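Below you'll find the structure, written out as structure tokens, and then a few comments.
Shown here: the complex without one of its protein chains, the others still in place.
Moving on to subunit A:
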């Protein structure tokens, strides 16, 4: 007899497979005196460090590609002579190998964190290696992402970016998490990579390794130990979804032929070929931060121009929306703003930070204009986190001054959505960043797990603001794009079009599902769904009402 658990489904996929639990992180080793001699402890530490380095290296060889470089660097950390000396000193003072390893890694971790930027991000690698060595010393399984040689359904509390970087997605049939909402890292990954996922399943951690389950994202249910009928039905549905996805090709359009161009969100020119292959009709959000990360100063106009040209050449004849450097609360750049702030999300960020460093913004726009002049792409430029009409005028005037003909703004702050008619009187277009718009509308930090339940773009308050921008777009005849996570949620994408969005931009892997979903409904139906969502009391009600209406169409 099967039983079922429920949570929030991400996308519409369905999968059947065996459970594999993500091991819990190890507790911190106790700081008690060792019963062994320092030399004996040193031998234990040496053996476990060497074994861990060898295991990590083996995984790297199997993974290949960029994961191999990451893992190779981790193996070197486990063999690092300075670290080994540091562990030795701690062992001489009578500590256990577990404690000495833990402390030595932690002290280097703190050092990397204090250096910030790229090195700060490597701190999680040190934590990972530290946990692995301590697990080896204790003779327990290494924490972190399971890595079996067969496909599995991963069940976890929630996944951190460090976990998913090492996840072999080709073996993951589905993701089920006990924590996290529709905008958690797990949900974002699932949408980006088009993996079946149900998040926020309260009792997920009661699932034992090896249990067969059906994960149905469309209904948000996890069926435990399905009957053979249930398994067959799920497999048939999965095949049907796969067929629908591969038959949906060509430009994005609703069932009545209304065109909704589907664009790609890209973080560097490297993803261009993949985006085009998946049917992107252009780029709706080109993030330029990658040019600036790991630098203590901004790159030169020439360096930037070369990078922009690479991207624009790949999209010759197509639209490419470039976002000016966005130093966010979650991605600070020291040369833009290194003053500590109590509330960075409400601080000197986005266009505010650029304006305080106008030469950097001018250089970036000049590099973009120069790259456009030498290529055939249709370049649009937009400013991040614009909150006033005055800021809109400032940015568009500057962009036009350097020769960029299409200048717009990102609508991420409620004030911009509410005054969209006035903003669009000046800007050539608006692009709604739903992640930040949700964060600011519901006053819920998008990186804070404890308020994750507020971070839902289905919330009627967020949709109402999107509708304001849509209305202003129609009144002024200016395009309104969506470039946040919301556009990658197939059914929500239909609602956004109903609210007046004219283009949708997302991670390339989400394009097929969204394209298939748009083709199921007419503009009238999309507008009807939008009304249903707007009249709901909560995100859950809005999603429920539209899901029910869509199923009966």
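Descriptive notes on the structure:
Keep this in mind: a contact is a pair of C-beta atoms (placed from the backbone, for glycine too) under 8 Å apart; a residue touches a chain by one contact, two chains touch by 3 or more; residues count from 1.
Everything that follows uses one rule, which is that contacts and distances are computed from a predicted model.
Only one chain is not pictured, and the protein name UniProt records for it, out of "Elongation factor P--(R)-beta-lysine ligase", "Sugar ABC transporter permease", "Phosphocarrier protein HPr" or "Quaternary amine transport ATP-binding protein", is "Phosphocarrier protein HPr".
Touch with the chain that is not drawn comes from one residue among A:81, A:139, A:340 or A:359, which is A:81. Note on the undisplayed chain: of the listed residues A:108, A:308 or A:454, the one touching it is A:108.
Mapped onto subunit A, the interface with the missing chain covers residues 73, 76-77, 80-83, 85, 108, 111-112, 115, 118-119, 294-296.
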